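What you see is the complex with one protein chain gone and the rest in place.
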Amino acid sequence: MKNKFLSLLTITGLVTTSLFGFTGCGSDAEDKDTLVVLNYGKYIESDVLKRFQEETGINVKYEEYESVEDMYAKYKAGSINYDVICTSDYMIETMRIEDELIPIDYSTIPNYSNIDKDIIEASAAFDPKHQYTVPYFYGTVGILYNTNMVDEDTVSSWDCLWDPDYRNQIVMINSQRDAFMVALEKLGYDINTTDTRELKEAYDLLCKEKSLIYAYLQDETYECMISEDAAMAVCYSGEAAMGMEYNEDLAYTVPKEGGNLWIDSWFVPRTCKHYDAAMKWIDFMCQEEAATENFQYVWYATPNTKVAAHEDAETLADETVFPTKETLSRCKLYEAYDNDTLNYTTNLWKRLKAY
Amino acid sequence: MINKMRSSFLATPYAIWVMICTILPLFYILGYALTNDAGSFTLSNLTAIADPVHLKSLWLSIRVAFFTTAICLLLAYPVALILHNLKLTNKGLVVFLFILPMWMNFMLRILAWQIILSNNGILNSILSTLGLPTLHILYTETAVTLGMVYDFLPYMILPIYNALSKINDQVVEAAADLGANWWTTFTKVTLPLSKDGIISGIIMVFVPALSSFVVSNLLGGGKVLLIGNVIEQEFTLARNWNLGSGLSIILMIFVLLSMSVMNKVDDSENGGMPV
Partner (left out) sequence: MNKFKKGASSLYLALIFLFLYAPILVLIVLSFNDSMSRTVWGGFTLKWYANLSSNDNIMEALGTTIKITLTSSIFATILGTTAAIGIHYMKKRHAAIMLGATNIPLLNADIVTGISLMLLFTRFTPLGEFSVILAHIAFSVPYVIFNVLPRLQSLSEACFEAATDLGATPMYAFYKVVWPEIFPGVLSGFLMALTMSLDDFTITYFTKGAGVNTLSTMLYTQLRKGIQPELYALSTILFLLAFVLLLVINFKGSARKEVFKNEK
């Protein structure tokens, strides 16, 4: 009885292995109709991905990452050749300076005309000659707060995050660049400063904050706010919008000192092996239907002008989803750090976490 | 004789495997640990452990691992004892009931603890309904320790349970016959005889707890930086594989030290096996 069971198991195993073992090898070879995409986690509607594969016949290997630094690490590891990547502005700038980008052939992307000219203009900060990128989503960094637990006046300044009255009710953003941005804005310094004294001051300020905060969170922030675990949280505008969908007591604002405007764009890295497929992909993302579906899933501000036709006035007027010109005027894009500053801030961030 | 020689050759495929998949990768790590970005020899990755940040995280890891192990031991021993005294005929059932939770994905289970322990979570909801003050547990060192205890408790229960079942019942009965009360029997007979299981359990909990990073990622709220987190971040975020490897080597040395201390206390014939 026992031996029969084992024999059955062995046979099953050997059959399984031989069936699948052979499909396992060699599938990463240079297939003509493959595309390797790297994107933020949960940044695409799965239906859009499916439709792209069906309509173009290209097989997509879709990879995700959590943070900007994560993406850079994956790219630099070199174990996978990515064909097209979407990431944030300052990281694109870093890679451009490092010569990692291939120009995009805009003539093969007719749908590029759907993209808002203003956002393309703003992209000049990291793509000066408009050669390498196509915007995907954009937004701001601000404070998502619970109107029942804290009032609008308090959150009109970044100071509220240091208020001991809200001990254990504050969520700070778990992103090196953004956390420093908050401290620098509070101190009145330029968010792109490379002055080590100013950065150290920001670090000291963040250390003082650490004992007051509930946690450093990034993408789990909206869950935390929905369940009212905290009174206020620093997060991205899109995430705030999602939170507000679930809990009507939540509101979002960018404090008066100013915040960060971010633009996530598609680009083609040097490791690209399927350039034509990459062009088709980017064009597909700019398509009206795809962009609308993506927008309704991701809920971040889309630079695609055609999406507006599918949304009601309420959505378009929602300041959290689509930042007003006034808000945007208070926000700045990040500039890429040079190596020394990058090492310095990385070190400070690590020290903060160990504090 | 001939059979024996032929049989030991059965281990040859494994020996080759060990060379390639265990020993060789270690050399890779050592290589990275002893070089810097430019490829030249340096000890700075190893001496980096002296950096206050790294020392602090190592100390925090040791503290958390110690408390985790101690709590696991305190919780597990009575469980093993009670189960042993139940004299179950179906020992497999016991093992099965404690292994079963491991079949629900680990990260999901820790995520569930987030939901239970958060400021407005299940635990605090129950407490405030009963009129009791709420507890701030999530995103603290306590939560991380709790998460690790949760994860490693079965690894402490099982070896102790196995060790207890190897004890000859007649020895225990003899002690009672000779006039010893329950406590004396326990401390003088049962406890020493179960030493192997305790040591096994301690090793199987302390070592992984020391190098863990997922639990502190999920339950620490970015505020609890363990040495495992430091190493992980060096490899993923900071892309400093040299430093990450250097710290890993230090961690390994630490683990080996702990194990040799344990082995001095252990006088069993198991000779190197954790179970």
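Labels for the chains are A and B, by order of writing; each one numbers its residues from 1.
One rule holds in what follows: contacts are C-beta pairs under 8 Å (C-beta built on N, C-alpha and C of every residue); 3 or more make two chains touch, one makes a residue touch a chain.
From a predicted model like this one, the values you see are computed outputs, not experimental measurements.
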Contact set of the excluded chain (shown chains only): A, B
Touching residue (missing chain; options B:153, B:175 or B:205): B:153
Residue of B:70, B:111, B:127 or B:189 touching the missing chain in the full complex: B:111
Chain not shown, touching residues in subunit A: 1-2, 6, 9-10, 12-14, 16-17, 20-21, 24-25, 27-28, 36, 41-42, 46, 50, 60-66, 78-80, 82, 218-220, 222-223, 226-227, 246-247
Residues in subunit B touching the chain absent from view: 3-15, 17-18, 20-26, 28-29, 32, 75, 78-79, 82-83, 85, 89-90, 92-93, 96-113, 115-116, 118, 120, 122, 150, 153-154, 207-208, 211, 213-214, 218, 228, 231-232, 235, 241, 244-245, 248, 251-252, 255-256, 259, 270-275
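We take it that only the chains that are shown with their structure count from here on.
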Complex interface listing, subunit A residues touching subunit B: 67, 69-70, 72-73, 76, 168-169, 174, 210, 213-217, 224, 227-230, 346, 350-351, 353-354
Parts of subunit B lying in touch with subunit A, wherever the complex brings them together: 52-53, 56-57, 60, 118-121, 136, 138-139, 221-223, 225, 229-230, 233, 235-239
